[in-house]
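Here's the structure, in structure tokens; my notes come after.
A single protein chain has been omitted from the complex, and every remaining protein chain is retained in its original position.
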Amino acid sequence: MNAPAPPSATFILTLSCPNRPGIVAAISQHLYERGANITEAQQFDDTGSRQFFMRIVFELARKEGLLHTLRTQFTDIASSFSMSWTLTDTRHRPRVLLLVSRFDHCLVDLLYRWRIGELRIEPVGIVSNHPREIFADVDFYGIPFHYLPVTKDTKAEQEERIWSLFTHSDAELAVLARYMQVLSNAMAARLSGRCINIHHSFLPGFKGARPYHQAFSRGVKLIGATAHYVTSDLDEGPIIEQDVERISHADSPDDLIRKGRDIERRVLARAVRFHIERRAIMNANKTIVFTP
Amino acid sequence: MNAPAPPSATFILTLSCPNRPGIVAAISQHLYERGANITEAQQFDDTGSRQFFMRIVFELARKEGLLHTLRTQFTDIASSFSMSWTLTDTRHRPRVLLLVSRFDHCLVDLLYRWRIGELRIEPVGIVSNHPREIFADVDFYGIPFHYLPVTKDTKAEQEERIWSLFTHSDAELAVLARYMQVLSNAMAARLSGRCINIHHSFLPGFKGARPYHQAFSRGVKLIGATAHYVTSDLDEGPIIEQDVERISHADSPDDLIRKGRDIERRVLARAVRFHIERRAIMNANKTIVFTP
Amino acid sequence: MNAPAPPSATFILTLSCPNRPGIVAAISQHLYERGANITEAQQFDDTGSRQFFMRIVFELARKEGLLHTLRTQFTDIASSFSMSWTLTDTRHRPRVLLLVSRFDHCLVDLLYRWRIGELRIEPVGIVSNHPREIFADVDFYGIPFHYLPVTKDTKAEQEERIWSLFTHSDAELAVLARYMQVLSNAMAARLSGRCINIHHSFLPGFKGARPYHQAFSRGVKLIGATAHYVTSDLDEGPIIEQDVERISHADSPDDLIRKGRDIERRVLARAVRFHIERRAIMNANKTIVFTP
Partner (left out) sequence: MNAPAPPSATFILTLSCPNRPGIVAAISQHLYERGANITEAQQFDDTGSRQFFMRIVFELARKEGLLHTLRTQFTDIASSFSMSWTLTDTRHRPRVLLLVSRFDHCLVDLLYRWRIGELRIEPVGIVSNHPREIFADVDFYGIPFHYLPVTKDTKAEQEERIWSLFTHSDAELAVLARYMQVLSNAMAARLSGRCINIHHSFLPGFKGARPYHQAFSRGVKLIGATAHYVTSDLDEGPIIEQDVERISHADSPDDLIRKGRDIERRVLARAVRFHIERRAIMNANKTIVFTP
């Protein structure tokens, strides 16, 4: 009689390093020797920067302390190739801090996807510069809410409180789900690579305020939305995902705002998904996205 | 024994005027009294400018001098409403001057659509700042070719020759089918509303030179093309049509250029079609497009 | 001192009748004589059936009993052209009965759009063949919920109860928001033109059960969803709206289901919107949709 197979664990390895021959051979040999079965692998050679990027998904029989062991074992190979790398157990649900202003469509959409198990995150808090009453009709499912109003004078202090929430809740990702405040350079730097924003235009068109009104005035025939990593350079962060919809001369700015809501929420949800599945990897001012 | 029905003629009426009650009633009554059968009608109230726009397609039994008669009869109603208007027999094929630089994909595509009868135009000439040899592999089907090289010093003179070709060939439309020269303000003004350009970016993003290289550098996830009426304000002409395609981090600038060719040619062809079917109507810095 | 202008009322007139000259003239003259200002008008000649369709939006100074007056006045012109017609005050919010099975993404989406004022409906009830506990995490905002389980044996009786709910709540529209029960021919006939279903495939591909699994097995490269009016001919109802998304060989059936949710909810929401704005008009086994 066979003993039942031990439950299998699945890991995601991402890495980047200067390109040179032998990287794939070394990594795949390393994983093979440990009995890993590679189920997904994607790579990208940035011929401009001569930097190499890779994402590998592999399975192993689950056992106590396996992730720690794998990380320790990978250290040597990583340093010999000067790699930046991450290794994640897919059972791990990243802790996420959600920030929102008045418009709740992106927030509600993310919470829905989380609730039905589509988005494997662990929301640790919802921050808004508007009070809880604004969201009276939204069920937060027990996620702590933090009302952190902000003015020019209190911005530094308010950001300090956000940062404190982020760090004390062990959050790995902040999502600006239509949080209509510009982060300070210092705050953007602190959250670099760990903060995704949804901009309600097809960047680089219509930067700045009221992009749907700008689009209406310019008479474009498609409008869009852009999810990007937040950097200190406003509206210039590395783009993760974009999408568009067709409009016509008969669409008012309000029609654009309505159509835009649908674009924004699906673009942001895809970007968050790419991030937590470690498909999105920042590469200077761009983002590599290893789509399935 | 019945006599055969006289062949039917189809006309397109377009008009714009200050909005006020009774326009539609007056026009439809006017056409009804003349025995016209309206087969298509679209209208748009620009609530911002309080300007009214309409496009009507109607049929009448064809007879000698009908178009002239209709135009004469419409004069009174048009002036009582202060209308700008056009009335066209759909049998009429607009005479079109095609301008091109080195890249021939838009030109070849327009010629193909014309040849198979899809695009009901009458090409009266092809102008290029490159010599005929550049297009050695392209059949021009007897359309006169004009090699008009241009330098900074000869620009005024060269444009004068283009203008002369345009007027002497009774052209109604100039199509810049990847004609990589910027028209002077004077020339743009002369051709206002009669000149369509294809810009190889999703405007207003990536104005100016080498937009695909700009798109590559910025790391956008969709690229596009824009067909617009040429005005003296470069890259700011009223947009007629736009479209996009998805790209990825793995696409090189050359890949973007290749994918862009497909977008450019279909966007330009649609815009030319909208124009010659009188579906596109300039409205200040925008374009109303009465799509079917 | 000027008296304030009376508040303006906006009406939507839709009609269809055998095509013949003079319809537009008669209607526009009729409306002009009553002081109406036409703000939108679209028409369609079905050359196959020789049937004419029109949708007109017009404004009038609001006063007591205006809708009734307009309807009475329109009766003569309507009967002289043998018209089917509707006349609606845009202030009117159609009463809608929502039906759902286990998957709540379409329901939650419609409720969200209603809550923020995007979808101008009046939900009068939510019917499910699953009990309220299934939707424990969904706020119904006080909309009455009706648990109506169904088996083969009780189907006739259950449908009778739905019909009773529909009529007693003065509902004008039933929306099958992933209600996974096939309506009987009799029920479909009763609700003809007043019931919209979302089918989770790009019809006519993948009719019947488990369309995403069918799509996976067939290896298509795009999946879609279809909103249609329910008729007694299953999966053959007049299509109102469709949309698609790209998939790849690496997408599992679960990935298709996930991507499909996004398509389904936006396609259904658009179809409901088209219906309540009276843009969607059934034309035998097809639907005319006068998009903006």
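Per-chain residue numbering starts at 1, and chain names A, B and C are given in the order in which the chains are listed.
By our rule, contacts are C-beta pairs under 8 Å (C-beta built on N, C-alpha and C of every residue); 3 or more make two chains touch, one makes a residue touch a chain.
The shown structure was predicted, so the numbers you read here are calculated from the model rather than taken from an experiment.
Using the touch definition from the header, name the shown chains in contact with the chain that isn't displayed.
If we consider the entire complex, the absent chain touches A, B, C.
Out of B:E33, B:D139 or B:E157, point to the residue that touches the absent chain in the complete complex.
For the chain that is not drawn, the touching residue is B:D139.
In the whole complex, not just what's shown, which of C:A26, C:L87, C:I134 or C:V220 touches the removed chain?
C:V220
Return the single residue from A:P21, A:G65 or A:G142 that touches the missing chain.
The single option touching the absent chain is A:P21.
Provide the residue numbers of subunit C that touch the chain removed from this figure.
Counting over the whole complex, subunit C touches the hidden chain at residues 44, 47, 202-206, 218-222, 224, 238-244, 248-250, 252, 283, 285-289, 291.
Considering the entire assembly, which residues of subunit A contact the chain that has been omitted?
Residues of subunit A in contact with the hidden chain: 21-22, 24-25, 28-29, 31-32, 35-43, 45, 246.
Going by the touch rule given at the top, which residues of subunit B touch the chain that is not shown?
Touch set of subunit B with respect to the missing chain: 40, 104-105, 108, 112, 115-116, 118, 137, 139, 141, 248, 250-251, 255, 258, 261-262, 266, 291-292.
Heads up, the rule we're going with is that only the chains that are shown with their structure count from here on.
In whole angstrom, what separates the CA-based centres of subunit A and subunit B?
Taking the average C-alpha coordinate of subunit A and of subunit B, the gap between them is 43 Å.
Check each residue of subunit C and list the ones that touch at least two other chains.
Correct list: 40.
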